[in-house]
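All protein chains of the complex are present and in place, except for one that has been dropped.
Let's look at subunit A:
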Amino acid sequence: MLEIKDLHVDLEEETKTILKGVNLSVEAGKVHAIMGPNGSGKSTLSYVLSGRDGYEVTKGSATLEGEDLLEMEPEERAAAGLFLAFQYPVEIPGVGNMTFLRTALNAQRKARGEDEMSAADFLKMVREKAKNLKIDADMLKRPVNVGFSGGEKKRNEILQMAVLEPKMCILDETDSGLDVDAMKLVAQGVNALRDADRGFLVITHYQRLLDHIKPDVVHIMADGRIVKTGGPELALEVENNGYADILTEVA
């Protein structure tokens, strides 16, 4: 599904190389986790894949189902099925959560040559999905992320993911700022979306989220490269010994 080959990325504003040859392949139906210390390039990878400004790809490629992601505008990547759950969801004052969701969904459908969803069908669908994430009617009406608690913001990201039904979901530090209950709720939301056609890339600093979202593959990232790949046990190793041991081991 997602194929990343020898990806090198510089910051545009300053001459600094962040990614130094990332290779990664996420298959449909699988959950891959990327762990790593701060500054290892995890979030940069998510931004580059989703097309945020400010990065320059100097080498390598990234494709989604064979399509070159790096050639596409951010909205084209979204329509192609790439979704990023933000570490810091953005506030949009005055724009109702529902309006935002419907505009996004219909924009994607239009881009894919599909019909727009009617207001009634949309409403029904969102209500259903919101219920599972314990998002009430009030939260659907409120302006996007404005005045939301940390937990509400992250649940809202997962709701967007559920509504947009992407093929490839990237979760960037979705566990940051969440208490245990909120994390469980978010993890439930993610697990409900797991299916044979969908790939996940879960970026996290800590192992605790992976207790709830069981990964198939765990990668350790350090200094712009994936330095070690293993099964779920790798996450536990990090939890018990920290990153230092692994980094020494691969150095």
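Operating definition for what follows: contacts are C-beta pairs under 8 Å (C-beta built on N, C-alpha and C of every residue); 3 or more make two chains touch, one makes a residue touch a chain; residues count from 1.
Quick note on the criterion: contacts and distances are computed from a predicted model.
Visitor: Would you mind picking the UniProt name of the chain not drawn here, from "Succinate dehydrogenase", "Spermidine/putrescine import ATP-binding protein PotA", "FeS cluster assembly protein SufB" or "Sarcosine oxidase subunit delta"?
Guide: Hidden chain, UniProt protein name: "FeS cluster assembly protein SufB".
Visitor: Could you tell me which of A:K59, A:K141, A:K184 or A:K214 touches the chain that is not displayed?
Guide: A:K141
Visitor: Would you mind spotting which of A:A107, A:M125, A:L193 or A:L247 touches the chain that isn't drawn?
Guide: Result: among the candidates, A:A107 touches the missing chain.
Visitor: Could you list which residues of subunit A touch the chain missing from the display?
Guide: Listed in rising order, the touching residues are 50-53, 73-75, 77-79, 83-84, 86, 89-90, 92-96, 98-100, 102-108, 111, 119-120, 123, 137, 141, 143, 160, 164.
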